[in-house]
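Comments concern the structure below.
The other protein chains are all here in position, but one chain of the complex has been omitted.
Letters are used for the chains, namely A, B and C, taken in the order the chains are written, and counting of residues starts over at 1 for each.
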Amino acid sequence: MSTVNIETPRAPRGAGTRRGVNLEKWGWIYMRASGVVLVVLIFGHLFVNLVAGEGVKAIDFAFVAGKWADPFWVVWDTALLWLALIHGANGMRTIVNDYASNALLRTIFKGALLVSTVVLLILGTLVIYTFDPCPVGAPADLLPSFCEAGRP
Amino acid sequence: MTDDTTRGTLIDGIHYHQHDVVIVGAGGAGMRAAIEAGPHANTAVISKLYPTRSHTGAAQGGMAAALANVEEDNWEWHTFDTVKGGDYLVDQDAAEILAKEAIDAVIDLENMGLPFNRTPDGKIDQRRFGGHTAEHGKAPVRRACYAADRTGHMILQTLYQNCVKHGINFFNEFYVLDLLMTDVPGEKKGTTTRKPSGVVAYELATGEIHVFQAKAIIFATGGYGKIFKTTSNAHTLTGDGVGIIWRKGLPLEDMEFFQFHPTGLAGLGILLSEAARGEGAILRNSEGERFMERYAPTIKDLAPRDIIARCMATEIREGRGGGPNKDYVFLDITHLEPAVIDAKLPDITEFARTYLGVEPYYEPVPVLPTAHYAMGGIPTNVKAEVLSDNTTVVPGLYAAGECACVSVHGSNRLGTNSLLDINVFGKRAGKNAVEYVKTAEFVPLPVDPAAGVLAVLAGVRKGNGTERISDIRRELQESMDRNAQVYRTEKSLSEVTELIERLRARYKNIAVQDKGKRFNTDLLEAVELGFLLDLAEVLVYSARSRKESRGGHFREDFPTRDDANYLVHTMAYLTGDPESADAGEHIRLDTKPVVITNYPPMERKY
Amino acid sequence: MSAPTLERESSAPEVIPTFTATLIIRRFDPEVDTEPRWEDFDVEVYPTDRVLDALHKIKWEQDGSLTFRRSCAHGVCGSDAMRINGRNRLACKTLIKDLDLSKPIYVEAIKGLPLEKDLIVNMDPFFKSFADVQPFLIAASKPDKERRQSPAERERFDDTTKCILCAACTSSCPVFWTDGQYFGPAAIVNAHRFIFDSRDEGAQVRLDILNDKEGVWRCRTTFNCTEACPRGIQVTQAISEVKQAIMRGKP
Partner (left out) sequence: MWSWVLHRITGVAIFFFLLVHILDTALVRVSPEAYNVVIDSYKTPIMGLGELGLVVAIGFHALNGLRIILIDFWSVGPKYHKLMFVVVILLWAILLIGFTPRHLMHVFGG
């Protein structure tokens, strides 16, 4: 009866849209809770990296190593990683829900999102915690100064 | 063949449906009936509008019931006020039922969820309204239950909500265009009687025809204010239901009585509820005088509508109107606290702001009488059964709401009594229809049931003439405003009759530009115009024969009430071809006695 | 009593001047067109005319096939929500003089619901969402008189009782445009009306219904709905209150 092709990009809600556990509420709360924390984490991060001292010019391997020598920054950056990535991924999920009308497409997008998020979370965490500030055989001038002390 | 879908069974391009009860109209009356019928019988509601678009939603002020929540009150006083307000043309048995069942009607609505305004102790709050008094006219009484100034809106929403709850079967945007009557063998051998067997509807979305077979049919199609130009009624209130009944040769009662509401926005007709005056608003002329003090010293601005409308017209005629053309008076609420205005009259102040650019806090609002309510209509008894003459019931046919005439309003309806009417008699119609279908059988459909409607539509659709629908309608409406409004004379009325004669000829030559099937509103406006012409003609014809003044009907040439000759209802019958030029050739008038129980006619003074 | 303000002789001059307004209307005839098309109309209007009056003038004097819904003509029935100059409004509540007259007036159907013809869309999905939130009083007890409710309790949900189901809000919501499964603001408004009604006992049911993938969490607080609502309902606020109620687990 209706002209589905014109300005009806999507099907009306039918029966059976409610299934499975419903995490929408928690997702929504999470967006807000993490948002508040992220403000602190991100601005701290940006300030230290881009504003303080030499700004972006100061960043190099040694800078990173210097930071992660301090457990404070390890925790900070881990929190930042997890909160921001999940926040962002959940936000992207919403957007996919909004615009991908085709069920298959939606599944593909969400799958890709999930995979990349999980992979990056694991990768990032591993990087932070298995980080070796003084890798063997690396040119000393690239390393943080405290590496020298430990060298024979 | 019974089914609940909107498609029905398709035979030869026509959809057939079968329901025990079919309700035509989804306004207050129709949906109140549906809530009664739906749970007990297979019910369908057919409406030319989505239910929540019905004009019940425009009602503002309130719904009367002697709850005595804030002031001493009882239903007997309410009955008296109704009878007196209707200038003694009210059937008093019906008025008694109305007033008695009012209390339950309000409680029913509250229980269904209607958010009435409340008193400090949590009961339903009540306000004053024109013509409602304590102790038979001693002083105004607070009898109108209300929800801000959107009582009708809340009633319509609440009823619709409850229809949703009961899963009522709606056919929205289906225009009923015909009532089917079948000749069946009568009780006595060799006789036949005509019984209603169904209705025929036009589906707006597709242009297809649907035949609904039903054991019981309830008409609840509302009013026909669009025969006038200045009116508080919706564009869609074209009296189709009343017109269908009329064309079937069934009578119409008291058609000459039409209520003109005193306070329509000047020039627009949009209503400013009487609730404003209930809350203390005052009518003033150009000199700032509270002129109602002169005409009705006791209840002043809360006199019944017919009286106020006439007083306003008199003020204007005598040169005390406001504005550059001295053609309106003022409704003044500037002495009320803005907070009170906001709490109790928010919508109507917004109307003044939006449409006239007037700020009611500080300026009085220009107002003018506006065609508002049809007291007359399809005659029914107190069981809401339609009558085919003064006493004979048409089995299985019911009517309720503004399209019906029970008659609880007589010659002038009191404010807040209509929302009451639709609930009390809507409920009765639904109940009685359910009772009826328990024992009744389906009446067979006539041969080729859709033929009549198809012919009418084909006739209109091929309209390749030169006359614009809108021109004919406008001329009719303007003439009705000029000649058949607050003041009428033989001369003015016969002018309309003659005009209608000419318009009918032109109507045969109309142009319908939209030839499509889907959503063809052009076609429907043409069909609706046909009903408007019919109803205007009956109204004027009935008005000419009533050579007295009573309630909403005021004849300058016969300015007094004449109980000796006219304390009777007018019954109009269509006897010939409605298209024949001369009204006298196809309309027959008769009378019906008024039921008087406790209140002998008295002079009506306020 | 004197009424000093009555001398407002200035309003409504004797001959009210008219002017020409141009309306550009998005037409669509399902029996002929495959795509909607824009069509211009010039109409003579009075400053006090509403867009609905202009549409009527076109239909009645120029092109009878122009199709739109209307009934009450004063903003209480909800028939004629449409997009006027890119904003959802009721045609009967929009005065032409209040629009920018240096430009033509663009009129089109509301978005997000299936277009049927010209300015008419199919409202069934909209009413379906409404029905899905159980918009009726749920209360087991059957008192013999009215249920008591204090004025304050009554005031709690006053705003959302004003809804006329015109769909201006839902059809202005960007989430609804892209995700027609979303309940939409109007349905939530009508759920709110009962969730916060002290007499109602079904709040939990409705909160559960709206605590859904397509429920309140879908709302991105864009406020389009609030801006569109011709009844001035604080729609976003109502949605927000429903979210809070779901989080609290009770109204």
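In this text, a contact is a pair of C-beta atoms (placed from the backbone, for glycine too) under 8 Å apart; a residue touches a chain by one contact, two chains touch by 3 or more.
Source: prediction; values computed, not measured.
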| item | value |
| --- | --- |
| Which displayed chains the unshown chain touches | A, C |
| Contact partner of the left-out chain, one of A:V48, A:A69, A:L85 or A:A100 | A:L85 |
| Hidden partner chain, residues of chain C it touches | 174, 220-224, 226, 234, 236-237, 240, 243-244 |
| Residue numbers in chain A that touch the chain omitted from display | 32, 35-36, 38-39, 42-43, 46, 50-51, 54-57, 59-62, 64-65, 81, 84-85, 88-89, 91-92, 95, 116, 120, 123-124, 126-127, 130-132, 135, 138-139, 142-143 |
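Note that only the chains that are shown with their structure count from here on.
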| item | value |
| --- | --- |
| Averaged-CA centre spacing for the pair chain C and chain A, given as whole angstrom | 41 |
| Centroid distance [mean C-alpha coordinates] between chain B and chain A, Å | 66 |
| Whole-Å gap between the CA centroids of chain B and chain C | 26 |
| Set of chain C residues in contact with two or more other chains | 30, 116 |
| Chain A: positions in contact with at least two other chains | 1 |
| Chain C - residues contacting chain A, complex | 28, 30, 35-36, 111-116, 122, 125, 128-129, 132, 175, 177-183, 211-215, 217-218, 243, 246-247 |
| For the chain B and chain C complex, residues of the former touching the latter | 49-50, 52-55, 57-58, 106-107, 110-113, 115-124, 147-148, 150, 153-154, 157, 161-162, 164-165, 205, 234-236, 267-268, 270, 284, 286-288, 290, 322-325, 330, 332, 334, 347, 351, 354-356, 358, 362-364, 366, 468-470, 511-514, 516-522 |
| Residue ranges of chain A in contact with chain C within the complex | 1-4, 6-13, 17-18, 22, 24-25, 27-29, 97-99, 101 |
